[in-house]
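Every protein chain but one is kept in place in this view of the complex.
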């Protein structure tokens, strides 16, 4: 598989992963099918759209890849059926995993694009984290909840931050850009999942 | 009346309609007069501003038409008096109608602008829907509610989507652009009002 094809595949996976996390949350709040689509759409494309607005890039990802929006349309029709097939506890894990995969892919991709746009390393890292977490923040805000990223106490944005900072480090250390991208993204997914599984907490001493 | 004058008149009607829906919701939540103005402002101009940011257009509609903002200012002072004059049940219908008129006008106008900016048909339709619904979403989010568009189960975004998709269809079928615009916008208003009146629901089988 050529790197370009692999990249498209991974990006597609990120979109689907975030959309799934949107479907699951929307179902939990019992919104109507239009709401399910909107929540999935903003979760999947919100981070990338904010990134493109901040970097002044056009066209947007979802304009360039219209077919992804059509796939979300189709998935919306079958979403409740698919979700019902999954066991409840398993569904929660699946939500965490889908979210972690989206987080890893979009955070590092955001950092890569910010560096390519000439932003300094630290700002590029911040912008990568914003790209990764903003879709989920939008999802939670429009469903009228305090965003998960602010309250769950487990490394989430922190995992994204570590991976986004690792990318320029790896590149500077002589690792190829494509390899560095996947290593950084995968490390975010693994870090997030391990932190979740082991119930690591970041917290002030007060609690 | 020349088409340009008609267009300005309709746009103005859309702004006032959305502002009214903002006044009604803000009153219901008992915010202060500044809050009433802010809610009316974001409801009336939020969708168009997001559209202009996404399409990278400047100046914004509310910068170009400062007088509309001044009219909102003036209306804010008398809003509670006007609302009190209307009977309660009638007020609710008026809210739905005002919202439908704003939705129809801004959705189709958003689609027209996106097509003019060179976006493909499906993305232009999506952008039109976003333009039409985003003001109401902002209104509900800042008033700390789950946006109406996600939860009422009646065709709202769906009506906007149908009308926005109809516009390029009508143009391709040979209908003049101005005529197509008004037919599409009117069909959204009618579709939304009929759907509300007849209590049509879009829903998954589960409910």
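In this document, chain identifiers A and B correspond to the written order of the chains, with residue numbering beginning at 1 in each.
One rule holds for everything that comes next: contacts are C-beta pairs under 8 Å (C-beta built on N, C-alpha and C of every residue); 3 or more make two chains touch, one makes a residue touch a chain.
Everything numeric here is computed off the predicted structure, so don't read it as measured data.
Within the complete assembly, A:141 is the residue of A:86, A:141, A:171 or A:190 that touches the hidden chain. Of A:8, A:28, A:84 or A:151, it is A:151 that touches the chain left out of the display. Contact between subunit B and the unshown chain involves residues 26, 29, 31-35, 38-39, 49, 53, 56, 58-60, 62-63, 66, 69-70, 80, 141-144.
Mapped onto subunit A, the interface with the missing chain covers residues 53-54, 56, 119-120, 122-123, 126, 137, 141, 144-147, 149-153, 155-158, 201-204, 206.
The working rule: only the chains that are shown with their structure count from here on.
The mean-CA centres of subunit A and subunit B are about 30 angstrom from one another, to the nearest whole unit.
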